[in-house]
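Here the structure comes first, spelled out in structure tokens, and everything after it is commentary.
Shown here is a partial selection of chains from the complex, left in place.
Here the chain labels run A and B in written order, and each chain numbers its own residues starting at 1.
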Amino acid sequence: MISGWHQKASVLMEALPYIKKFYGKKIVIKYGGNAMVSQEYKDAIMQDIVLMKYVGMKPIVVHGGGPDISSMLSRVGKKSDFVNGLRITDEETMEIAQMVLVGKVNKEIVTLMNKHGARAVGLCGKDAGLIMAEKQLTEVDNGNGTEKMDIGLVGRVREVDTCILDVLTDNGFIPVIAPVGAGPGGQSYNINADYAAGAIAWAIKADKLVLITDVEGVMDSRNGQSRLLSSINREQAHRLIQEGVITGGMIPKVTCCLEALEKGVERIHIINGTVLHSLLLEIFTESGIGTMIEK
Amino acid sequence: MISGWHQKASVLMEALPYIKKFYGKKIVIKYGGNAMVSQEYKDAIMQDIVLMKYVGMKPIVVHGGGPDISSMLSRVGKKSDFVNGLRITDEETMEIAQMVLVGKVNKEIVTLMNKHGARAVGLCGKDAGLIMAEKQLTEVDNGNGTEKMDIGLVGRVREVDTCILDVLTDNGFIPVIAPVGAGPGGQSYNINADYAAGAIAWAIKADKLVLITDVEGVMDSRNGQSRLLSSINREQAHRLIQEGVITGGMIPKVTCCLEALEKGVERIHIINGTVLHSLLLEIFTESGIGTMIEK
């Protein structure tokens, strides 16, 4: 039993320097829809965030919700077309997406976090002018070259007003943000959650951005075996994309990280939300568990 | 033109004593779904609330959204049964109701208010533990007398934690609240918006509760002509219900007001949201425009 005690104590001691290091720091956590796989995993993520709050950090959560949106769209018999992997978003689709993100997914996260002892407050980008958005066109090949295509109410962040985030974090609340922004006339825009999290991270000068996904991190599968890359810098990331080591859905994710680094975010972590307490371990232990991308 | 000036000046002068009177006061406004009849009327209500904010009051909005819920339910092919005018609310119905109230109606109000120059923040009762709810049974006649009947996830307010409201109003934000509460295990409950507004009004010690409906106020139709009652007290309200002067949907509304008065709210106004700027006129002019109920 003494040995059990020793182990417990040494884990807490291992956490101490990280607690000191991040005391009072703002950390943006993007919680992707694909990482919300079971109640147990969700609970673990929420506990991790609540712990971060109690040891003095200021966590801010941005969440996705793609699977829930798709499921609700099919429930109302609405079909979607996709271009470049982006859903063509007409007004009806946007209305459904907003209801799901803001009225369902966001409140599930808020409720769960409050159950674990935090005081979370759900927001979307339309509250208090948090995220001003603008239409984002996508490039498509028209046979003669590429042209910009309008795919509806898909937006990108034009401006972030951090006022409400400062008020909430300074008063001990955890903001939980659904990635819906307001266009100039008040129209809703669906924004990619990774990019929304990145934009918020640099607007509030966050010390860290953590992307919780459903993969272990950036993998290197060359040489016949899959190996997690614990830490890469910007140059390496660019090269790994060019060399085809980073592939598929990891490409836009890493591209988003590179853009956030460009704008001033210091350090970004990609971790696996389907490993219990991966967030905690990434923050509080020496070895970490996913991939860190930094300048 | 001078005469036009005189009139303008005298209107502003008429407002001055009310501005002085309500300076720094908290006013809860319940904006009923039935009163959201056109963009013009919605705009007028929002402008009124923004003006209240700028002349020093602290408005807090609680909204309904019945018509939108019904429309979405029918869109997903979900039928509802009613008991005592209350919708039997299973989990699927609750999920839809929450998505509509929190993800659609709430954000419409927030967006509109921000368009008119405010900084509104949408909340539901699950954010920051704002509204703790519990199941509300309804009484039905089973032939041998009345019995309590479980109609699902219909709740009443058990407790209000005003902390988030204080933080937001003290920092110049206007809270806009969807009447969804959290049960003990985190389950959502649909709460009647009038009652939610009443509970919040006394929890924050509001100086006034205003119910914006689609009727002019409490009417007295005896003696062959319909007459608006500008002001009634508790006793009169009780008697008017007993004497059958107050009828139909006005009965639960007045009953809700009586309960709020009982708990300490000083003054409640029932006004017609389908008259342009009725809210403004009720607050800032001598004659008022609806019915005031007070102790």
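FYI, a contact is a pair of C-beta atoms (placed from the backbone, for glycine too) under 8 Å apart; a residue touches a chain by one contact, two chains touch by 3 or more.
Everything numeric in this text was worked out from a predicted model, so none of it was measured.
The full homomeric assembly consists of 6 copies of the same chain, 2 of which are present in the displayed coordinates.
Note that only the chains that are shown with their structure count from here on.
Look at where the CA atoms of subunit A average out and do the same for subunit B: the two points lie 36 Å apart. Partner subunit B is touched in their complex by these residues of subunit A: 72, 75-76, 95, 98-104, 106-107, 110-112, 114-115, 119-124, 126-129, 163-164, 167-168, 171, 173, 180, 182, 186, 188.
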